[in-house]
Structure formats: structure tokens, C-alpha cells
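This view holds just a subset of the chains, kept in their places.
Here the chain labels run A and B in written order, and each chain numbers its own residues starting at 1.
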């Protein structure tokens, strides 16, 4: 994947370790088997291998699971641009399911549209990868709130 | 809970068994421990007991998990009004997170706003229940496509 435009300058040079550490503390991502494949200033790539236990009634990846990895791809893209003293809070998101989720791996690519003092807006595209290629399965648009001077850890 | 208005007439008198059977085939719901507590014509109640393995980095219920149960509450509310020969497909949804998810149980209540020939629109409210009461944690608005003459089972 090419690094997404536009080129953002991270406010915290140690953003990668910070994002990876926070992602690693998400039990829910671990429970479904998702991992952070890559992160840059204002973008992320989250990947999820297919598992039978994540399907809906027709055997495709559950739409809510697609939403989960897109949600994280957006949120951590926004978090990568925050100062080290802040933490992110998902305000809302909207997702369109474009095609059924069937593949051996699902990839959610998040990218920041706007990184503000209080609010950030990000998008994610989710793709299903299989032997026959890569299919675009979902598109998300998300709003993230930056909590200034708030540690990204349990209270 | 009171049955939601408006009162819809189900097109399939056997809708409850059909909805429960389809919900039961969702591996993803089983994987997170969610179950269908109640279903009526045009409405559902989905419940999820808290589990440590479903949390985000601060120890609250992951926003994507909140989205999953709200997604299902909406989709099955719409499905309850479809004829037995049809199956539902989530087109898109939008969710606002109103408060952190902390409770012993989470409850998503779905209700249909419009049930059309091709498209239905539903809403869900998610609540966190704890010893100190019930907190409104999220609101979803969703669009569902009805696939006519399409079985709701694996191809």
C-alpha cells in the first residue's frame, strides 16, 4: 500500500509505539484476532484473518466485525496525530457495506481527513482478500474526539 | 419494556421462530456471548453480558461491540416484518456513542421506522445496565435491504 496523502506531521515523534501499545491493550481486537499491520502519521492498516466464529447467518464475515476493524482503523489513524498526553474517543461512525465479506483475510485501511484541536474526521476502506483477488467490502466515515491531558489507560 | 409503536403487522405469522433461528446461526453473536432476549413485529431486544475480553484500551466495552449488537437489533427488527421467503442485507448504519460502555449487561433495543418493499429503516438504542441503574450509551440508525425470494442461509 502507498502511504496515504495528505502528509501529516505527527505531534508526537513516538506515535508508533504509543499507537501499537494502545491497540495491544484492546481485548476485543485480540478476541477476534485482529492486529495492527502498519501505522503512519494519520493512517493505519488493520488486518483480520477469517475465522468461522466471526460469521453471520449466511457464512460471511459479520457486518459488525467489519465495522469493528474499520472503527479501529479510523480511531488509531486519528490517535497517531494526537499529542502523547491525549486520548481518543469515538464520537460516531457511519459505514456502508458494499459487498459480502468473504476472504481469507480482511484489511481495513484508515486515513485522516481532518485533524483538529478537538475533533478529527477519518475514513476507512475495508477489503476482503482471497485467492481471486481483493474486493472492496465497506467504507466508513468517523468522528473522533481528542481528550486533552487524559491518559489512554484505565481510570 | 413496552412494545414499541408503531404497531406493525407481520407478513409471516411464524416470524419469531424464523428470526430466532437466523440469529442462532450467527457465529459472531455466539462468539461475543450476545443473545436475542425478545422479538416482536418490528422490534427486538438483544442482550450481551459484560466480558473482559470485549473491552477496549480503557476497559470499557469496545465501541465496535456496541455497534455489533445495535446492528443486529436493527437488522432483525427489519427481518421480523419480511415474508418468510426473503432475507435481509445490511446496507449501512450510523451510530453515535453517547457514553462509555460500562455495566454488567448491555441491551440493544431495535425498532423499525419504515418497512418498505425493498428497503427498511430501523433504529436501535443501546443501554448499559449496572447496580447504579441504566445508562443510554449509543443510538444507531440503519438501512436494510430485503432480498426477495432469497433464503437466509449459506449459498
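By our rule, contacts are C-beta pairs under 8 Å (C-beta built on N, C-alpha and C of every residue); 3 or more make two chains touch, one makes a residue touch a chain.
On a predicted model such as this, the values are computed, not experimentally measured, just so you know.
*Asks:* How many copies of the one sequence build the whole complex, if 2 are shown?
*Replies:* 4
Rule of thumb we're sticking to: only the chains that are shown with their structure count from here on.
*Asks:* If I superpose chain A onto chain B using their CA atoms, what angle of rotation comes out, to the nearest 5 degrees?
*Replies:* Chain A sits rotated relative to chain B by 180 degrees.
*Asks:* Counting only Cα atoms for the centres, state how far chain A is from chain B in Å.
*Replies:* Measuring from centre to centre gives 23 Å for this pair.
*Asks:* Contact residues on chain A for chain B in the complex?
*Replies:* Residues 22-23, 25-32, 52-59, 62-65, 67-69, 71-72, 87, 89-97, 152-155 of chain A touch chain B in their complex.
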